[in-house]
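Worksheet for the structure shown next.
Only a single protein chain was left out; the remaining protein chains are all shown in position.
Entry: chain A
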């Protein structure tokens, strides 16, 4: 195995172009596990740790440009107001040591359905800034996950940053694991209210071959909220609406039985989380439209 150590972003792109099979490594919290378990012996490792730019973030007018290697700890500490859903998801990532190393770029690169950041990114709305020697492009998060541990990146592309919409309303994230900390998701759910567009977005993790949105559930809820004038009157969401939304979220799952849980349980749990996170975000919205932070 060759270890490539580019000193700059341009060198990294050149190396990736020259060795398309090279596996990028930053925090190493996914890649090193695969290597240590002998699941994977890549020909080349492409070390991105010398590229300082990847550890920086910028808060813009509408979105946050989050460098691919910004560790979860920094998101929790500095971006709770702008990215509340992702901050909550970051809290649930493994252990403090791993949160100090791992970042969203790695989650996206691995594209495991169990990655904790995905439901929050799907719910908030995001674009992945991918670059190669051929140029740069932005991939909408909805188009990014293409299969189990597969994504829309070309062989010569690297993830430079993620552009995540700043929260314009309350966001929540829930994850089920069979331990109260440091656990891989059995399933997870992200929800974001977008009062400015009067829409709701969702993200489901570990309950389908890829992270997915519960689109039918979103459409149902958007219509129900509009119809009842909820965005304006700030009423409590009708229990039947919340129930229907939860059922549609569960129906959006396409889970499997595995060592971490059964398909039936995953479907069931996503429904419960959908109902609860809707209640929490809506209560928060009703309380104060400016209050966007989740509770954790």
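Following the convention adopted for this analysis, a contact is a pair of C-beta atoms (placed from the backbone, for glycine too) under 8 Å apart; a residue touches a chain by one contact, two chains touch by 3 or more; residues count from 1.
Methods note: contacts and distances are computed from a predicted model.
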item	value
"Hydrogenase-4 component E", "Molybdopterin-dependent oxidoreductase", "Fe-S cluster assembly protein SufB" or "Response regulator transcription factor" - which is the UniProt name of the missing chain	"Molybdopterin-dependent oxidoreductase"
Residue, one of A:108, A:122, A:184 or A:221, that touches the chain absent here	A:184
Options A:108, A:162 or A:176, residue touching the unrepresented chain	A:176
Selected residue (touches chain absent from view) among A:8, A:97, A:146 or A:262	A:262
Positions on chain A where the hidden chain makes contact	33, 36-38, 88, 91-92, 172-184, 186, 259-262, 264-265, 267-269, 272-273, 276, 279-280, 294-296
